[in-house]
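With one protein chain held back, the other chains of the complex are shown just where they sit.
Our next item is chain A:
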Amino acid sequence: MSTSPREPQFHHAVLIDTTPLPDSIPKVEEVGATSAPLLSASYFIGARCKDYNEDYMLCKHEAKGRGPVDCLREGRKVTRCASSVLEDINKYCLKEFRAHWECLDQANHKLFSCRAEEKPYNKCVFNNLKLEKVIPDTPKGEVPVHLKESPIWRHK
């Protein structure tokens, strides 16, 4: 039989294991943001935490299957960095942040639907936290899609 992990088919029960991690593993508080705020803050988390994220991804790639066990240290750094970004956004730009992710929640989490809320939010985060949203792999000479004044595709 194959040993690759198999997705559960028609699961009939759910197991919740409340045993905590052993004390030998340093404790880190998990990121408490749900999907919409996390998507909203994702580009700023990427701007601040790029090095830690790349370290973690490289560690997982090199671990070749033992990633969840061997890369806990890099994972803790990623978690702490993302938490710090969310804390700063909450401190400085809470109103614009909430407006943006509440719009996203109504719009099936599609970023193109919420450009009007995104503009003041990006400006506030850039002014206070010096983090800029950059879409990687934008072709040179092309305006990034979140900065286009009148996009012809995908408007509300």
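Assume contacts are C-beta pairs under 8 Å (C-beta built on N, C-alpha and C of every residue); 3 or more make two chains touch, one makes a residue touch a chain; residues count from 1.
Please note the rule applied: contacts and distances are computed from a predicted model.
Asks: Consult the UniProt record of the chain that does not appear here and report its protein name from "Eukaryotic translation initiation factor 3 subunit B", "MOC2B synthase", "Histidine-containing phosphotransfer protein" or "NADH dehydrogenase [ubiquinone] 1 alpha subcomplex subunit 1".
Replies: Going by its UniProt entry, the chain not pictured is "NADH dehydrogenase [ubiquinone] 1 alpha subcomplex subunit 1".
Asks: Just to verify: which one of A:P20, A:G65 or A:P136 makes contact with the chain not shown?
Replies: In the full complex, the listed residue that touches the missing chain is A:P20.
Asks: Need a quick check: the contact residues on chain A for the chain that isn't drawn.
Replies: Interface with the chain not displayed, on the chain A side: 8-21, 29-38, 83-84, 86-87, 90, 97-98, 101-102, 105-109.
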